[in-house]
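In this view, the complex is presented without one of its protein chains, the others remaining in place.
Chain IDs A and B follow the sequence of writing; residue 1 opens each chain.
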Amino acid sequence: MLKKRLVFTLLFSDGSFMLSRNFRLQRIGDLEWLQRNYVFSNISEAIDELVILNVSRSEPQMNQFTDMLKQLTKTCFIPVAAGGWVREANQAHQLLRSGADKVVLNTPIFGEPELIEQLAGQFGRQCLVASVDLARSATEGYEFRVAGGEKALPGSARKRLIELQDRPIGDLYLNSVDRDGTGQGYDLEVLDLLPQDFGVPVILAGGAGNANHFEAGLLDDRVDAVSTAHLLNFIGDGLHRARENLIARGIHLPVRDLDIRDLRASPRLP
Amino acid sequence: MSVNDASDNHLTYCMNCLAMSTRPRISFDARGWCNACVWMERKVALDWEPRKMKLAKLLDKHRGDGFRFDCIVPVSGGKDGSYVAHNLQNVHGMNPLCVTVTPPLALDLGERNLRNFVASGFNHISVNPHPVAMQRLNTIGFRDMGFPYYGWLLAIHSTIIRVAINFGVGLIFYGEDGEVEYGGTQATMEEPIYDVQYMKDVYLEGGYENVLIKAEIPESTLSLFRFPDSYELAEVKLDITHWSYFENWDPYRNYLVAKEFCGLEEAEETNAGTFTNFSQNDQALYALHTYMMYLKFGFGRANQDACIEVRRGAMDRDQAVNLVRLYDGHFPEEFLDEYLNYYEMDRGEFDAVLDRWVNRELFAKVDGYWRPNFEVR
Partner (left out) sequence: MTVVDIGLSNTRSVLNAFQYLGAETEVTGDPKSVLSAEVIVLPGVGSYRRAMERLWESQLSDAITTSAQENGTKILGICLGMQLLCRSGTEDGITPGLGIIPADVAVFTTPDVRAGKIPHVGFNSVRPADGSVLFEGLPQNPDFYFVHSFQMMPEGAGGTTSLCNYGIDFAAAYEHENIFPTQFHPEKSQANGLQLLKNFLEA
């Protein structure tokens, strides 16, 4: 049976991992801080997928990002999606060579459809994650935001999501700007914008603070995965506990019985 | 119940948040929930209508002709005062005069936030009590009361009253009533409006006049630290109250509103001693204040912030424990030089003050720093 996914999202900018609150960033710590407080080789026990986003504001600093990506993914044996600032195919390729399995695209999703087609042709559609940031709008219900949440795209969010269905993408990362970092729980109403039988797996994001929020998301049939980017709330064993909690409540997440540490470098292998 | 089984140093924790039994005036119910959490529960079930009506009546009583100021809101540029001012002016149509008592060792971000707040559209006065008196009273507060900015705390009461009297404004709105929200004297729980005498007795814990005498400085420098006398008070009937009586007080909501309407900015880095970046950004002494609170009682800024997060449902208790273990009790190294300079002390004298106030049942000195012998559970 296909299981649902618990996803952890990391936001990286200028050498540090960040906490986002309605897209305003707070610097939390560097890779060392992360490894100290999250035990990264262990974290793949707690989550099913890792999303790492380059949220640098002014310049992409792609090399710094991919260096971090290589280090982070060394002992991370779960699917990794990376993105942010991808505007050309070679940047996508760079991410895929640095440890990512999927490329996350946000601003180009509607701005550059040819890029999407090109990347899907080269790497396969399952390699692409369309990241969509939605904010409540006074006039339209919801609007699409791009460029780090700053710019609103005109037109109905609902129509755009219908269009998105026909693009060659593998996952839809659906994020709420209004709930982002608030710990108030997901905005489940954004799911109402999706057309019936939306053909692409949906990762819900924006607002999760604790296991209850995850549960509310995962119980909805339209949701295939839930994500949190809350770097503070799940510190230490927070993600492990949340996962145990969810499994205990009957949510179908992948089962983790074996301990990955038992498998580390046995001397007798060829 | 395992959290409080092994009681090291007879320390117990709230079963819902991380409030500690060392907190003055704390109490726990049969479940082991502290009064702040019990109050939080009550607020959810509370019928706010009567209170909303009381607010409407109060505002109608004072609402002016649009020209005169009809209420006073103490603000710092931070989320709480901004929230209250925004509501009074932009939602309820009052004409507030916002007043800031400039804190000692003001931070750049705080000053910027204050400018942003005023720029978003408010009438505002910045009061600067005599720096000699401010410094002297803060120093006495730090040394003799373990309260690093006692002078400023005094001023935000006395000066506000002075401004109210002088401008002829009879209504003053403070933000959060700490006594009610966190457990203490419950008189204002039912009757939200109080007077200057109550303010002196409860919020300044009486005896503040002694501190003024101890200061041994010229009377003229103390002008703004003295309350108006009874003749002056008789001229303007003052209704002093807290916004938190009339509406569910939610610090995170205040932050979101201040961000949206009043130009509030967060710090780029995490604030010292906690994990948040959007609160208490106006003065450097706050970090010392919370550090001393940590030494005296075992909980600091991170613990306070974590309790707020737990109560608003953003995280569960276990998550809070992890955060508090990582961030609480931070010695404000980054401000140390400023503190020494301000209090005119050397490191030895400074440490001696800390030594005087630390709870030795909770801490032991290791390599010159006080280390906890308890662990947050």
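Rule of thumb we're sticking to: contacts are C-beta pairs under 8 Å (C-beta built on N, C-alpha and C of every residue); 3 or more make two chains touch, one makes a residue touch a chain.
Bear in mind the structure is a predicted one, so any value in this text is a computation, not a measurement.
Taking every chain of the complex into account, the chain not shown here touches A. One of A:K4, A:R21, A:R179 or A:H213 touches the chain omitted from the figure, and that residue is A:K4.
Contact with the omitted chain, checked across A:K70, A:K151 or A:R249, is made by A:K70.
Looking at A:S98, A:S131, A:N210 or A:T228, the residue that reaches the missing chain in the full complex is A:S98. By the touch criterion stated above, the residues of chain A touching the omitted chain are 1-5, 44-45, 48, 70, 73-75, 77-80, 96-101, 121-127, 170-171, 199-201, 224-225, 253-260, 262-267, 269-270.
Note that only the chains that are shown with their structure count from here on.
Chain B contributes residues 252, 256, 259, 266-270, 275, 277-278, 309, 312-316, 318-319, 322-323, 325-326 to its touches with chain A in the complex. The residues of chain A lying in touch with chain B in their complex are 21-22, 24-28, 37, 182-185, 209-212, 232-238, 241.
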